[in-house]
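The next block holds one structure in the form of C-alpha cells; read it before the comments.
Here the complex is missing one protein chain, while the rest keep their positions.
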C-alpha cells in the first residue's frame, strides 16, 4: 500500500539542501505552514530562494526564516505588510534579493510549471515598468507580455486534512496558492491538521489529488501566525 | 436577489443564433447535456461550430444535432467511436468540417480562453503532422508548439446540482470538460439534475463558481445517452 | 467650509453605477465602503483575490475563522452561495474578464485612463504590487475612487501620471469628493458635481482640462 505519511516535520524537511528553491503556501497568515517553516529554521538550510505571495509577519514563520538569514531571494507579489519588519530590514541592507511578480502572474506561472507549460501570454504589466525587458506580442489587436513557468525544488504546504495517498482538502481562504504549489514543486511536503484514512476524503471534494504530494505529516493543532504575533512570539 | 434560474430548456437556448460557436460538455456519453442539445435541435439554429471531445453516438444528443444538419464544423479530439455513425457520414460527404485537436490541448485552450491567456506553449504534437504550420519555439532546450485560446459564444453544460447563483457540482467523470467550458463561453447554459437553495452547496465543494454561469434549468431526471442508444432511440 | 462628498458619500455615489447582479472586487480604503451602500433592490457578489466569491461582512469575535480573510488580510465572512477556490482560478476570474466592476483607490489617474496606484517610484522604497496590475487589465470596468487632490492640495487627476503606472488606459470613471468624471477618448469629462461644488472648482483642482457634461438632450 502506498503511504506518504512521514512521522515528523523534522524528518519531512531534512533533505532540503542549501540553495534550494522553496515554495511556501499561504496568503499572509492564512494557510502558512508555520510548523514546517520552523522545522526548516531548525534544519538550517541556507541561500534559499523562497516563493510566497508575501514575506511574512512579525518574527515567526516565513519572517523568522528570513530573519535567520536563510533566504537569499524572495519571489513575491507583496513584500510589504503592516507587520512585516524583517524583510524590509534585510532588503534595505542588501542582504536579500527581491523578484516582484504581480499576484495573478505569480499564480499562473506556478500553475504553468505544474501543467507543463513553459510560457504563456498575459496583459498584466503591459505599459508598466514590470514589463520592461519582457517579450511582448499582439494577439487580436491587444498587447500581451510573455511570462515563463516558475518551478521549485520543494513546496511547504498546510492543509486541513490529508489521507495517506496525499489527497488534500483545505480550509476556506487558506487554500490560496497551495494547490498550485503542490503541482509545481519536485517534492511537495504537506502538514495536515487531520490525517484521515484512505477513502476518508470524498473523491468529489479532493482539491489536491495525491499525485501532486510526496510527504504528509500530521500537525494536529497547528499554530496560526496571527496568534503567535498577537502573543508577541519569536522563533526560534 | 440574483437568480439565474430559467424555466425551461426551450427558453434557455432560445437566443442561440445561426453561426454560433457552441461548446458542449461531456466526454462521450458521460456529462452530455442531452436535454439542452435536443432543445437546440427543436430550436433549429444552423451553421453551428461545435466544440466537444467527440462527435456523439447513435442518433440522439450531439449525433442527432449533426444528423439534423445544424453543425458545419466540429472541433474535437476523437471523432470516431464505436457507435458514431452520423458524423462519419456527414464528414465523408463533405458536409461538415473537422478541426482535430489533441485532448489535452483542447482542454488547455478552453481553459486559456476562460483565464484570459491568448496563447501558450506545449510539447504536444511536436514532431507530428498536427504541428505543421504552427509556430514552434525552444524553451530550456526542448521544442514547444504555440497554441491559442479557444472561445465560444455559448456552452451547454450538464451538472449534478446547481444553486440559483449558478454554483455547480458534477457527478464523477461527468465533470470532464464542463468546468472549463463554463469559463470560456460568453453565455453558459446549465441543466442541473437538482436545483438546490442558495447555500445548499458547501462553498468548499463548489466546482464551478456561479460567476461562470449565466442560466440554470432544472432537468430533474435527465436521460443518459447510453440508455437512449441501448433503447434504439432517435431524435427528433 | 466643507464642500462636496464625504468618503461615505463617494462610496454611495459609486454604488449607484453598479448594476444588479454584478461581480465586484473592492480595493482597500474608500472602495471597501461601497459594500455599505448597495442600492435597494440590487445585489452585488464580492470577489476577493485570495480565493473567495461571495465575501460577506467582517465577523463577530465568535464567528471569526483565522483562515477566512480578504485580500487586505482582514477577517471576513462568506455569504450563503459563496465558493472557495485557489489563486489560479481566482485570477482566471479577474484576467479572463469575468468580473464586472473593480473599485480602486489611487495616487494618480490620468486623462487617458492611465492609473498609478502601486508605487511612488522613490528609489529604495520596497515595491509591492499585489493583484493591482491584474485587476486593472482584467476587470470589465475599472472605477477609481479618490480624494480630488492630495493632502497638500496637488491634483490627483492629471494629464499624465508621474508615478509608475499600474495600467495604461484602463480606467472608465473616477469618483472624487468633488465630482464624478468619465474618461473619454477626449479626456476627462464631467458627469456629476457633488452638492455645493462648482464646475470651476473641479477644473481648478484638476491637473488638466475637464470637458463639460455630454449633452444628452
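By letter and in written order, the chains are A, B and C; residue numbering begins at 1 in each of them.
The rule is simple: a contact is a pair of C-beta atoms (placed from the backbone, for glycine too) under 8 Å apart; a residue touches a chain by one contact, two chains touch by 3 or more.
From a predicted model like this one, the values you see are computed outputs, not experimental measurements.
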{"item": "Chain not shown, its touching partners among those shown", "value": "A, B"}
{"item": "Candidates B:1, B:69 or B:98 - the one touching the absent chain", "value": "B:98"}
{"item": "Options B:21, B:124, B:167 or B:191, residue touching the unrepresented chain", "value": "B:124"}
{"item": "Of B:46, B:172 or B:186, the residue in touch with the unshown chain", "value": "B:172"}
{"item": "Contact footprint on chain B, counting only the chain that is left out", "value": "27-31, 77-82, 87-88, 91-92, 98, 100, 102-108, 110-111, 122-130, 170-180, 207, 224, 226-227"}
{"item": "Residues belonging to chain A that touch the chain removed from view", "value": "1-2, 111, 113-117, 163-165, 167, 183, 198-199, 201, 203-204, 206, 209-212"}
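The working rule: only the chains that are shown with their structure count from here on.
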{"item": "Excluding chain C, groups that stay connected where the other chains sit", "value": "one piece"}
{"item": "Interface with more contacting C-beta pairs, comparing A-C to B-C", "value": "A-C"}
{"item": "Where chain B and chain C are represented by their mean Cα positions, the distance between them in whole Å", "value": "36"}
{"item": "Gap in Å, rounded to a whole number, between the CA centres of chain C and chain A", "value": "29"}
{"item": "Contacts with 2+ other chains: residues of chain B", "value": "115-117, 203-204"}
{"item": "Shared interface positions of chain C, touching two or more other chains", "value": "52, 78, 84-85, 88, 91, 94-95, 138"}
